[in-house]
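In what follows, a single structure is set out as structure tokens and then discussed.
Just one protein chain is left out here, and the rest sit where they should.
Chain nomenclature is as follows: A, B, C, D and E, assigned in order of appearance, with residue numbering initiated at 1 for each chain independently.
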Amino acid sequence: MVTRGILIGRFQPPHKGHIEVSKQILREVDELIVGVGSAQESHTLENPFTAGERILMISKGLAEAGIDLSRVHIIPIPDVKNHAIWVSHVVSLSPPFSAVYSGNPLVKRLFKEAGFKVKAPPMFKRKEYWGAEIRDRMIKGKNWEQLVPKTVLEVMKEIKAAERLKDLSKTDYLLS
Amino acid sequence: MVTRGILIGRFQPPHKGHIEVSKQILREVDELIVGVGSAQESHTLENPFTAGERILMISKGLAEAGIDLSRVHIIPIPDVKNHAIWVSHVVSLSPPFSAVYSGNPLVKRLFKEAGFKVKAPPMFKRKEYWGAEIRDRMIKGKNWEQLVPKTVLEVMKEIKAAERLKDLSKTDYLLS
Amino acid sequence: MVTRGILIGRFQPPHKGHIEVSKQILREVDELIVGVGSAQESHTLENPFTAGERILMISKGLAEAGIDLSRVHIIPIPDVKNHAIWVSHVVSLSPPFSAVYSGNPLVKRLFKEAGFKVKAPPMFKRKEYWGAEIRDRMIKGKNWEQLVPKTVLEVMKEIKAAERLKDLSKTDYLLS
Amino acid sequence: MVTRGILIGRFQPPHKGHIEVSKQILREVDELIVGVGSAQESHTLENPFTAGERILMISKGLAEAGIDLSRVHIIPIPDVKNHAIWVSHVVSLSPPFSAVYSGNPLVKRLFKEAGFKVKAPPMFKRKEYWGAEIRDRMIKGKNWEQLVPKTVLEVMKEIKAAERLKDLSKTDYLLS
Amino acid sequence: MVTRGILIGRFQPPHKGHIEVSKQILREVDELIVGVGSAQESHTLENPFTAGERILMISKGLAEAGIDLSRVHIIPIPDVKNHAIWVSHVVSLSPPFSAVYSGNPLVKRLFKEAGFKVKAPPMFKRKEYWGAEIRDRMIKGKNWEQLVPKTVLEVMKEIKAAERLKDLSKTDYLLS
Partner (left out) sequence: MVTRGILIGRFQPPHKGHIEVSKQILREVDELIVGVGSAQESHTLENPFTAGERILMISKGLAEAGIDLSRVHIIPIPDVKNHAIWVSHVVSLSPPFSAVYSGNPLVKRLFKEAGFKVKAPPMFKRKEYWGAEIRDRMIKGKNWEQLVPKTVLEVMKEIKAAERLKDLSKTDYLLS
């Protein structure tokens, strides 16, 4: 019987912490499902990258770390307005899984109420592995490049990720 | 001719103030419609309870106060994106009504523009009967239990309401 | 422990068959939940009546049959695009229930897959108690009035139900 | 006081009948609102053209007929799932109007129930001025060009309207 | 070949700055498209006016300034959840255009990524021509009337715009 664990995050952007967690999960289960949350969001300060961009970056980052992609499913998960149906929504989009990994209190609570076993990935106390910290550094022109895998960085350069974030952070002085 | 009044709130959670207002309205009209606003919301700090949980709590709280439930309709009302159609939306979901009771400025304004008579329920200046105050006390572990009817409290204990709110209030330190 | 059963239909319109089934269910459980399906629909040949109109008619029809309304919850249930989340959606809108009553194959299948006990109400082979048959007779000006409870008929006359259906059945000869 | 009438259709495509009706309405009111219904639809056999394409064609067709465009508002109206709120929806999208012109039974019924005066445009019994007839001729390669204004025809040629319809009418023999 | 430029804003409310920009654009292109953004929004502090009200005000304001309305298309543009599809959405709702005018960083970024030429309208550094400033003055009862065209002011008085904003700005002391 194949065992599967799902790691749910927004991956804005995927960083080395995500890769590390993925490796750990793959020691515990046969297959890893990466649930790309808020999949419908992009081009905002909180969610700068499209689902497609994130899927590409995640698969490259995992491959770079030597993870066998045939053991991984990457699934975009759009938000639903009604949190009470969110677990069903994830279940309907994904191959079946028995373990849930997330650091998000809402995600954890919803799966817990639905009777799932939820595990908080054991690390990332270090602020560098917060997506918010990385996005903030990108806007301010601070050092962030070493926080993401090399192949992820390549994609981000190709899509001019930092320029996008800086553009989006400008004040709208006008027409409203 | 049956007269009906609609009381619109979010009931997160229903409290003694809501029950008091309901009694008053039932002195003025034959039937009370309880419009459960933001019905699609749940599991957030602002809207922790599902529509179903709120409907159950409201019906129990009203019965506990000796209100004849055959004079009451409880109607979940999901939000609509476009406020300009919200009154039509409520009208389409509810038995016909002639009076509207709400303390919410937007609700009052929209019904006023649509030509309805809107009444602000005459009490609740007292902060204890704000839903926000109750939710805040639940998170902080302060005294809140006496602010809701006994039967409502029972439901809240059964669904571990305080635990849910505390869980949701935790910081998301991680994966994004 | 209160037991509850949910009867799910579209009630376009509520008819004597629905009332009969409701009575039967209330012999088996403490409280009846009437789930008014496709609640967002109205003014079509399949779904001529708004949720509000249906709720009013159902509550009157049940009261006319001597059913104690304090044992009944009437809940409008809007459709969701994704059937796989529909059971969660119903559960989130309704007080908790342990038995499901429906004649609709999709409803039955979805609840069955979710692990619920589903019962097909035991009657209604008789075509007169099909909503479709009643609507068809209304359009064609045939005899239908005796198929619905007297109080339901009153509401239908007040809202000019037959005229609405006839209007909607006219051919659109023009502007498109 | 400016008087306004709204003509509601889908304009798939706009044809000489629509222009004729527009002229008549502008004899009765100061300003004409053209409500482009099912605005979100395009690239189907029923609704081949986008809202933007239809707006462009309508404005050209009206100008060609010598109608002063400063007396006309063209407003795209996306469908709403809930018919009971549709009139509010139209009202919220449009400058205020006092008369409604439509041949569609649902549109007429909804505005009538909302207390509006609805007029059926007095012509178009002739099948050539049905959008469905024109679309059918386009697919079958029959004569249709003389049924639309010359400037509309120009736009349709530019966007290869007939090719689009023929493509969409092909059978999907495969992947599902 | 007709050239068209689109000016995208929310027009909450339209003000003299908008009119000025419109004039400038009409010196550069044959036809002006006014894209009324967040069209589905109304009755909030950020977006107090419906799309219909804004369309009426814009057309009056432009006419008052002597602009030939037959050179103008006013198109309501509802928001879409997914920014990555927003440019397609605008394109599908509007007659074709070659130049985009907006001061909004997101709008500019999205059109830039889609390969459009985006121009920032050259003025409006002056705070008086910010919609937010005007709405703020309306709430506080400060001087704002001279910032909008006379005909726009007339509409705003007719719909009691200031009263609406003041009502919406009241605190919701109660039912939640």
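The rule is simple: a contact is a pair of C-beta atoms (placed from the backbone, for glycine too) under 8 Å apart; a residue touches a chain by one contact, two chains touch by 3 or more.
Note that this is a predicted model, so its numbers are computed, not measured.
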{"item": "Omitted chain's touching partners, listed by label", "value": "A, C, D, E"}
{"item": "Of C:10, C:43, C:60 or C:73, the one touching the omitted chain in the full complex", "value": "C:10"}
{"item": "Residue in contact with the excluded chain [from A:73, A:112 or A:166]", "value": "A:73"}
{"item": "Interface with the undisplayed chain - residues on subunit D", "value": "40-44, 50, 164, 167-176"}
{"item": "Absent chain, residues of subunit E that touch it", "value": "80, 82, 84-85, 87-89, 91-92"}
{"item": "Residue numbers in subunit A that touch the chain omitted from display", "value": "39, 42, 50-52, 55-56, 59, 63, 68-70, 73-76, 78, 91-96"}
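Heads up, the rule we're going with is that only the chains that are shown with their structure count from here on.
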{"item": "Pair in D-E, A-C or B-E that repeats A-B, with over half of contact pairs matching by residue number", "value": "B-E"}
{"item": "Subunit C on subunit E, rotation in degrees - Cα superposition, rounded to nearest 5", "value": "180"}
{"item": "Farthest chain (mean CA position) relative to subunit B", "value": "D"}
{"item": "Interface numbering overlap (same over half, different under half) for subunit B and subunit D", "value": "same"}
{"item": "Subunit A-subunit D separation of Cα centroids, rounded to whole Å", "value": "45"}
{"item": "Per-residue multi-chain contacts in subunit D, two or more chains", "value": "82, 84, 91-92"}
{"item": "Touch-based graph of the chains, sorted into line, ring, star, complete or other", "value": "other"}
